[in-house]
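With one protein chain held back, the other chains of the complex are shown just where they sit.
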Amino acid sequence: MTSIKQLPYEEYFLAGNGSCPGCGLTIGLRNVLKALGKEVYMVVPASCSSVVQSPFPNSSAMVPLLNTPFAAAAAAASGMVRALRLKGKDSVVMVWAGDGGTFDIGFATLSGAAERNEDILYICYDNEAYMNTGGHRSGATPFGTYTGTTPTGKKENKKNVPFIMAAHGIQYVATASIAFITDLYDKILKAKDMKGFRYIQIFSPCTPGWLLPTEKSVESAKLAVQTGIYPLFEIENGVFKISPPSKPYLKKEKRKSLTDYFKIQGRFKNLKEEDIRLIEKWVDEISEEYSSMDGKKVI
Amino acid sequence: MKVLIPKSKPSKGAVGKTGLWRTSKPVVHHDKCIKCVICWAFCPETTIIRFSDNSVDIDYEYCKGCGVCANECPVKAIEMVDD
Partner (left out) sequence: MIKEGDMVSIIEKKEGISNVKVVTANEAVALAVKCSRVDVVGAYPITPQTSIMEYLAKYVETENLPIEIVRVESEHSAMAVAMGAAAVGARAFTATSSQGLLYMAEMVYWVGGSRLPVVLAIASRAMGAPWIIGNEHTDVLLPREWGWMVLFPEDNQEVFDTIIQAYKLADSTLIPVVVGLDGFLLSHTTMPISIPEQSLIDSFIPKNTPKPYALDTANPFTHGNAVHSNVYLEFRYDIFRTIQEAEDLVDEIDREWEKITGRSYGGVIQEYLLDDADVAIIVMGASSGDAKQAAKNVREKYGIRAGVIRLRSIRPFPFKRLTKLANNLKAIGVVDRNISPGVAGMIATEVKFALYDLEKRPIVQSYIGGLGGKDIKVSDFENIFVELSQMVEGKVTPERAKWIGLDLSLVEQYFEEV
């Protein structure tokens, strides 16, 4: 396992970019690119990253980057990787998409590319809502969350996309977090050398969208793992494995209080006591389920 | 026929001197720093400069002053001060 000090010095995403202060996705992107190096082509659908990469005639990305409409990323990456392989180029083609572009509008395209097992590393940075539009509910938004389109709190649960992706029969699915940067780094390194479709979902707090103080982005992401609400795991060739950062928190007594996680974020302001109890029950169930699945072939 | 294509090239400060966005700035107390480079790894803006001996400094030209570095520093060696 890589240590923080072993992370490479090289940077592939430049300072002075369009991200908001405390942005979670740039923490993820910086370190993902460190793992991939410069032989990577990025494909980015409409998302916060359209803004974060900075406007014409400049770019903050030091790797080739193709912007696409919202629903098109996995298909554009398919065309790109096929063309590169025809030319004998072995570079990584990485989709870098938000949760709206992954869970919702881009889902058919994502599913198609996964079903074809295209040689793509698909990364969803999950900030749990349409943040580039100013914060609107997506299929990734958790129950009870305030957004511009769910002013009294979302009524539905988050879609379990990692498992849906695993059900496509792809060889590698993982969840990761910007708070556990070496775990993320190692997952990217592992996926980098695989062929075929790989899906990694990175928990990436959004400071303005979550009504979160800018310095708290990493802290809130850490709490999401420590409370068990966002478990980190891998599903490799159908075998489920809980990741080291999440392992201790499968045990209820080790888990931190959800209230600590909720109270630092304004997006959970509508949660009532009974809502929190409901979410706690869900976390308990999921943790138990994941404990029983750990190390087993699940799909 | 004259064919022109627009290209966006990599450049630091692509949206300008983002240090100007800052309302408070991180100050590294080098005497307290344990050279763990956690601040560097978590900096959203690539504005913590990591030296070969793992000491760090801040690129104030572009640091947006989010405070993640100060919040994550395990020994409180980074302090946010009004800018």
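The letters A and B name the chains in turn, as written, and every chain counts its residues from 1.
Definition applied: contacts are C-beta pairs under 8 Å (C-beta built on N, C-alpha and C of every residue); 3 or more make two chains touch, one makes a residue touch a chain.
This structure is a prediction, so every number in the text was calculated from the model and none was measured.
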Touch criterion as defined above, residue of A:Pro8, A:Pro69, A:Pro244 or A:Gly295 at the omitted chain: A:Pro69
Selected from A:Ser19, A:Ser78 or A:Ser287 as touching the chain missing from the view: A:Ser78
Where the unshown chain meets subunit B, residue by residue: 1-10
Interface with the unshown chain - residue positions in subunit A: 38-41, 43, 50-51, 53-56, 59, 61-69, 71-87, 91, 108-109, 111-112, 115-116, 118
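Methods note: only the chains that are shown with their structure count from here on.
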Chain centre separation (subunit A, subunit B; CA means) in Å: 23
Of subunit B, residues touching subunit A in the complex: 6-18, 21, 36-38, 41-47, 50, 54, 59, 61-62, 64-68, 70-72, 80
Subunit B partner contacts - residues on subunit A that touch it in the complex: 4-5, 7, 9, 11, 13-19, 21-24, 26-27, 30-31, 53-62, 178, 181, 207, 213-219
